[in-house]
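Note that one protein chain of the assembly has been removed; the remaining protein chains are unaltered in position.
All chains are identified by letter, namely A, B, C and D, in their written order; residue positions are counted from 1 within each chain.
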Amino acid sequence: MKGTVTYTIFASLGDVMATIFGINLFALSGQLLVGLINGSFYALLSLGLAIIFGLLKIINFAQGAMYMLGAFFAWMALNYMGINYWWALLLVPLAVGVLAILMERFLVRPIANEDHLYSLLLTFGVALVLQGLFTHFYGSSGLPYQIPAELKGGTKLPFMYLPNYRAWIIVSSLVVCFSTWWVIEKTKLGAYLRAGTENPQLMQGFGINVPLITTLTFGFGVALAAFAGVLAAPVYSVSPEMGSNILIVVFAIVVIGGMGSIGGAILTGLMMGVVEGLTKFFYPEASTTVIFLFMVIVLLVKPAGLFGKEA
Amino acid sequence: MSSTGEKLRISDLHAYYGESHILHGIDMTIMQGELVTLLGRNGAGRSTTLKAIMNMVGRRTGKININGNETIGMAAHKIAHLGVGYCPEERGIFSSLNVEENLMLPPNVRSDGMSVEEIYDIFPNLAERRYSQGTRLSGGEQQMLAMARILRTGANILLLDEITEGLAPVIVQKLAEVLVMLKERGLTVLLVEQNFRFAAPIADRHYVMEHGHIVEEVQKHELEAKTELLNTYLGV
Amino acid sequence: MSADYVLETRNLVKEFKGFTAVDDVNLQVERGTIHALIGPNGAGKTTVFNLLTKFLTPSRGTILYNGEDITYMKSAAIARKGIVRSFQISAVFPHLSVLENVRIALQRKEGNSFHFWKSEKVLQKLDARALELLDEVGLKGYANTVTVDLPYGRKRALEIATTLALDPEMLLLDEPTQGMGHEDVSVVADLIKKVSANRTILMVEHNLHVVAQLADKITVLQRGAILTEGDYATVSQDPRVREAYMGVEADDEVANAIAAETAAANAAKKEDVA
Amino acid sequence: EGISNDVVKIGVLADMGGVYADICGQGCVTAVEMAVEDFGGTVLGKPIEIVSADDQNKPDVGSAKVRQWIEDENVDVVTGLVASSVTGAVTKVLTDAKKIALISASASNAFTTKACSPYNAHWTYNVAALANGTVKPMVESGKKKWFFITADYAFGHALEGIATKVIESSGGEVVGAVRAPLGTTDFSSYVLQAQASGADVVGLANAGTDFVNSLKTAAEFGLTETTDVAGLLVFTPNAQALDPAIAAGMKATTGFYWDMDDQTREWSARFKARHGSIPAMPHAGAYSMTMHYLNAIKAAGTDDSDAVMKQMKATKPDDFFARNAYLRNDGRMVHDMLLVSIKDAASRKSADDIYNIEATIPGDVAFNPMLPECDFK
């Protein structure tokens, strides 16, 4: 039996479609891969949120705006300074990270001891301002950004044409996510981060410069979003709205995953991308809502989230 | 800077949590190798005194000289590096780290801290549970871990807040031995204690606090004479 | 006649990933007594407590309450059956008045807690009972104080008053005197004594003075298992207990002090009986 | 009767900061201002005043504003009007109050069909013109099998629906369609579905950023190489935002192109000097219809809505925008539309040089005939 299926698949490498139970397997694989690409963005964004949440206990509502900023900075770097994509991929997250550091220092820190709902509202305000500013100066139609020449073209897979740039998105974001995970879970610095998350004051007492670590962590978490923004610039149009659209979905993902662990944030992000891809294939009408529905189910059966620690 | 003289000198220390003024001008001096206790009722401000030394309160004024360095304007994270080890009242064990990670967490501030073996020797429970998640330990085990953690860093000025709390009498006795041993090694200890019976035999001196003031200083040899006084302050 | 047990455990076991924290414990708490659980650190006392109050589920064994199997009941259900646990963390409503604190507890039985259309004035009829309870713990004079402003020991007393408002049949106290100064320790100890009338109390306590003064029966746990049981005099003379818990060379002074207190306590008890 | 309240007040309702801001936002205000200035600033000796407001593309915001304009501020006419949803709500309010709506940017053909009113004047273009202009010739040239990627809301549905009718009546067939929510950023799975459908043409029944994003993705996944992709509604700012390599050769229907002749270039240069970018079709339409409205007041000697409307329908608009134009009794302004194709990078002389004009589509071919029930005399 097994052999027959394999045979069928190989035999159909031409234009015969491989179908099982009436499902077009090639189309399905295509959608899965596309889902993984989206999942890469979700993973980067929810990882950034998780890192920031870990140390500062705040949800950075401006994370979407920072993602938007990443894309815009890449565009501006190219158009005003002639900085190409590859440099932008390195420099833009740094620049946005620096902005984030200023934001942490002058806006977030003064209210660090207040109810964390305030920082949520504060970052929400920042998001509105940033989005408003870019709409004001650049309009809302979106700006074009070219795919870098090195990554133009694509590879013909048996089931779809995979643009090289999309492959690059998956690879680069997985590398970044995994490295981040490794640093946090497996190194001494990571131990400081994890401990600082729980009791920053005591860590200070042990002689660790927690405010510095906090600031840098905030910067890094935001830089991840900016990195995602630069990655997104060539494939989605660079527009002021791009951040708020994706952020709410990422929030749902965070609720599903549960902020319990760094690895959890990454995995949930990728997983939800795939779930969305599958939905687009089987029942496209629900593709906008499927992640939220998934969240509802998780809330019902595992309120703390898939990777969350019980309260 | 003398290696034998004053290790800690506090003058006119005021501390605040937000609006509330907790310490009202504390003065104290501790010499090297001394073990001094801070006595007082709940809420007298003893823990706050330790926290103020560590710059962990909202705001503080006055002078705090540690090992010859004025620290009132110093960032909190720099203080430990002057050789100070702080064991907080609420233990502060990290749940995202296991026992051994917790133990290894604080950076060494000096080179001659206790070795891990030595520590496991004193607290066998910890050795047994070394790969357990930090906060899965029992209350008393967490207390041991909190204490062990700073012994490892080589700090030579120890600020210890209620370290016998929740410990079985056997362990309390062991701790007393450890403190005496540390003292003999030349470490300086400022101990906040409720358990007067624990503190009395090992301390060189006692400060008594009330409402954020130091109201009495009692030398070891005066204990007997001042028992009455202590009783009225502490309700022993 | 066999003794009247409020609470019993049979072969209670709790394992954490291959580590046995509670090992085959058969505990019997007699009605109307103060029963203390002591033992070295990590012996499993808190775990037993958590099993009894359903914060943890047993790996094996049964828990009986008034003969009824409550092993798998939820914690809220147990509270309604009359087993109430007090916490170490300051368990008060800080910005409500002392009176309101107690009233919140009394309100539950009123059945009007979901009545959002009524005026809160309907709650005034609970004031009398609340004041009574406050009086019992010596807080009557503080009824209108905002709770944050109470001294530590008084908060503790308030917490107990609130707990009593639930009219529990059985109280579980985990280290009730932890972190208290001597003065407060004796206040709280007296209070426990006082409220133990018509109730059963099970407590974990490291303060041997308190244990000696209060406990009718003591169970000593070690490495998850029961080492020995009995009244203070018996237990404290047991060499195994002295080695594992109290320390071999228990300071004579302390020992004497304890002995004296025990004697006094026993004397007092006898007077009560007479 | 003269001028009510001794002033002609024109309200410009547009999207000042949203997704259509570049299409008809501040630019529409500028265009109306230019019309008033060119007209001389007064009519029948009374001043002409302009008020403007942001509808944020929200029907409730727009209709509340217009209600207030009429009830509280004596506004005589409302122009601009972008998102069809807003326009629908606003025209209801205006009709109730017997005030004229001059619609420049909305796409829906409802305002002259099922929601027609004697007080509506719909200028620049509509979905029917788009379908007739772009889709019909393609089907007739042999591209029979169509697949749609449609913006999942009223506008997209309308566009897809009317295009489908055109396709079927021209002998083509629609082999499938996906509905992508407004503001979708990732079109890749829709593009994959389009690819799998085996269609000759993939029609993009969307607009603005949706159009740009879907086309980019189509190019990225190689769809543009194997299949024709047709943008059904392309505004110049969107065309400018696209990489010429992707967009080159694509055909589109438009009501106006700045570089058509000297007349359009003259006006467009003035507009660009004030606004900073070349005019998109709604800008030109806004100018044209304001001008026509003011001329009608002058001719009628009053700003009474019924009289002015009658006058507007009686005289043919004729300016750089309105060619071979007349305002039909149903309120549809019928004029020549343009079939354009997007230039490749090499043949562009400047950033603004984006279209080749392929053909002129006569108004009566572009717009559907009037419905009898909407024939307001």
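We take it that a contact is a pair of C-beta atoms (placed from the backbone, for glycine too) under 8 Å apart; a residue touches a chain by one contact, two chains touch by 3 or more.
Basically, contacts and distances are computed from a predicted model.
Per UniProt, the protein behind the absent chain is "Branched-chain amino acid transport system permease protein"; the candidates were "Na(+)/H(+) antiporter subunit C", "2-oxoisovalerate dehydrogenase subunit beta", "Branched-chain amino acid transport system permease protein" or "NADH-quinone oxidoreductase subunit H". Counted over the whole complex, the shown chains touched by the missing one are A, C, D. If you put the hidden chain back, the residue from C:Thr162, C:Thr177 or C:Ser236 that touches it is C:Thr162.
Interface note: of A:Ala95, A:Leu128, A:Val183 or A:Leu306, the residue touching the hidden chain in the full complex is A:Leu128. Touch with the chain omitted from the figure is made, among C:Arg60, C:Lys118, C:Lys194 or C:Arg240, by C:Lys118.
Contact with the chain not shown here comes from a single listed residue; of C:Thr71, C:Gln107 or C:Ser236, that residue is C:Gln107.
Contacts to the hidden chain, counted on chain A, fall at residues 53, 57-59, 107, 110-111, 114, 116-122, 124-133, 135-136, 244, 248-249, 251-252, 254-255, 285, 288-289, 292-293, 295-296, 299-300, 303, 311. For chain C, the list of residues touching the undisplayed chain reads 76, 79-80, 84-85, 87, 89, 91-96, 100, 103-105, 107-108, 110, 112-120, 122-123, 162, 166. Residues touching the missing chain, restricted to chain D, are 16-17, 26, 51-54, 56, 58-61, 63-65, 67-68, 71-72, 83-85, 88-89, 92, 152-155, 157, 181-182 (touch as defined at the top).
Just so it is clear, only the chains that are shown with their structure count from here on.
Counting hops only between chains that touch, chain C reaches chain D in a minimum of 3.
Among the chains, the centre nearest to the mean of all shown protein C-alpha atoms is found for A. Spacing of chain A relative to chain C, judged by their CA centroids, is 50 angstrom. Taking the mean of the C-alpha atoms as each chain's centre, chain B and chain C sit 30 Å apart. If you draw each protein chain as a dot and join the dots that touch, you get a simple line with two loose ends.
If you check each pair of chains against the touch rule, the ones that pass are A-B, A-D, B-C.
For chain D in complex with chain A, the residues that touch the partner chain are 17-23, 178-179, 181, 183, 185-186, 188-190, 192-193, 195-196, 208-209, 212-213, 216-217, 220-222, 237-238, 241-243.
Residue ranges of chain C in contact with chain B, taken from their complex: 16, 19, 39-47, 151-153, 175, 178-184, 186, 206, 208, 243-247, 249-251, 253-254.
Taken together, the chain A residues at the contact with chain B in this complex read 191-192, 194-195, 197-199, 201-211.
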